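Excluded from the complex is one protein chain; the other protein chains are retained at their positions.
Moving on, here comes subunit A:
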Amino acid sequence: MRQLPEQTEFAEMDAIEQMVRESNFPKQSMSYQIMNQIGDRDMTRVSTKQKPNVLRKTLLVASVTAVLGGTVIGTGFVSPAMAATLKQIPMIGLLFEGTSHEAVDAAIQQGIISEPNLSVTHEGVTLKVADLLYDGTRLSFILERDGVDLPNTASPYLDEGAKIIGNPDSDYIKSRQVAKEDQMKGYIETPKILVNGQEVKSGEGVFGDHPRLENTYVVELTKDLQLPDQFELTIQTRVTRVDESFDFTIPVSVTNKSVVLKPNVSKSDGQFSYTVKQLDMSPVSTRLVLDSKGAVPASSQQKGNYSASMVYYELVDDQGNVLTPRKFDYFNSKPLTEYHIDQLFSPVKGTPKSITIKPFTLTVNNKDWSVIGQGENSYGDKTYLKDLEMTIPLKP
């Protein structure tokens, strides 16, 4: 070797590189977590006013829903302890932005939030449906696991039918393709959710570990959820290395779950028009569904190097309170001429007499799609489209 120092050096470098490559960090796959977060995103640019830990927060928001949630019902009973807890949780502001104690009380009374506390035990593993929330717009619940000493609840193993690209023989893939009998006991597999015996179809959902609580698994279904006010909810979950399925049947009955308006009112400025299909208000959220058509109106500033973004919608009650959107998307592209909007906002305070929809656009730099005025506390400078404003009266 001594005669060939160069070659030795190369071998040495190879060894170093190999060492880097094979650094074996004891890491669970984050793929499910990432997919959950991608869940309700489009291939668009999401607000960049994110702080370092924003992803955790995002996940947290999603899961707090479930923590608080419980629609349960059975009896529609919420223990005083839970009611007290709900009010104390400081995160409540985070989740139900603008929600008052009264609203939470109302949610509990209406059966929107409840705690079924149903548990099933098989082979030493206990799963409990702790909390359930259903307000007509989202269905979420939390499963608590007991009798298992594993850091995570969600199964890291790949399903048999999972699609694999690349080298199926790689160590990594192999480590996740484990025969049922060789898996660690006690991981929760993705639950099957049935309503009146039919599997639920939902546009978006979150499944997985609760980011802050140990031994808890969260499910949240949102968007395009079409469920009646009363139904029988069945949750079927399998746990690794446990033969029997963990099945829960919970009658859900929500009264006045939300005020649902189907105004079907349109507004047009000749070029651009939109029709409000639905406006739902529950103690935990407000949902706006509308269709728009036509080219986005541009202001005098929105020309040359700048252009108008897609049309966004702001909801304001009769007291001037602006509802906060649950998410705000930015797009690196010219707006389309047709949109179907289905968006969640914070709940209304009290019982407003009307809700005003204020369409607006942002001003976008054509070069890099950056938004004028966007910053820490601003989605960007809004250009309100006054001609397109619409007020929807709410009957008391």
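As a working rule, a residue touches a chain if its C-beta (ideal position, glycine included) is under 8 Å from a C-beta of that chain, and two chains touch if they have at least 3 such contacts; residues count from 1.
Rule of thumb we're sticking to: contacts and distances are computed from a predicted model.
For the chain that does not appear here, its UniProt entry gives the protein name "RNA polymerase subunit sigma", which is one of "TIGR02186 family protein", "RNA polymerase subunit sigma", "Xylose transport system permease protein XylH" or "ABC transporter substrate-binding protein".
The omitted chain makes contact with just one of the residues A:Arg21, A:His340 or A:Lys367: A:Arg21.
Only one of A:Met35, A:Ala295 or A:Leu336 touches the absent chain when the whole complex is considered: A:Met35. Residues 9, 12-13, 15-25, 27, 29-35, 37-38, 41-46, 52-53, 55-56, 158, 162-167, 170, 172-173, 176, 332-333 are the ones on subunit A that touch the missing chain.
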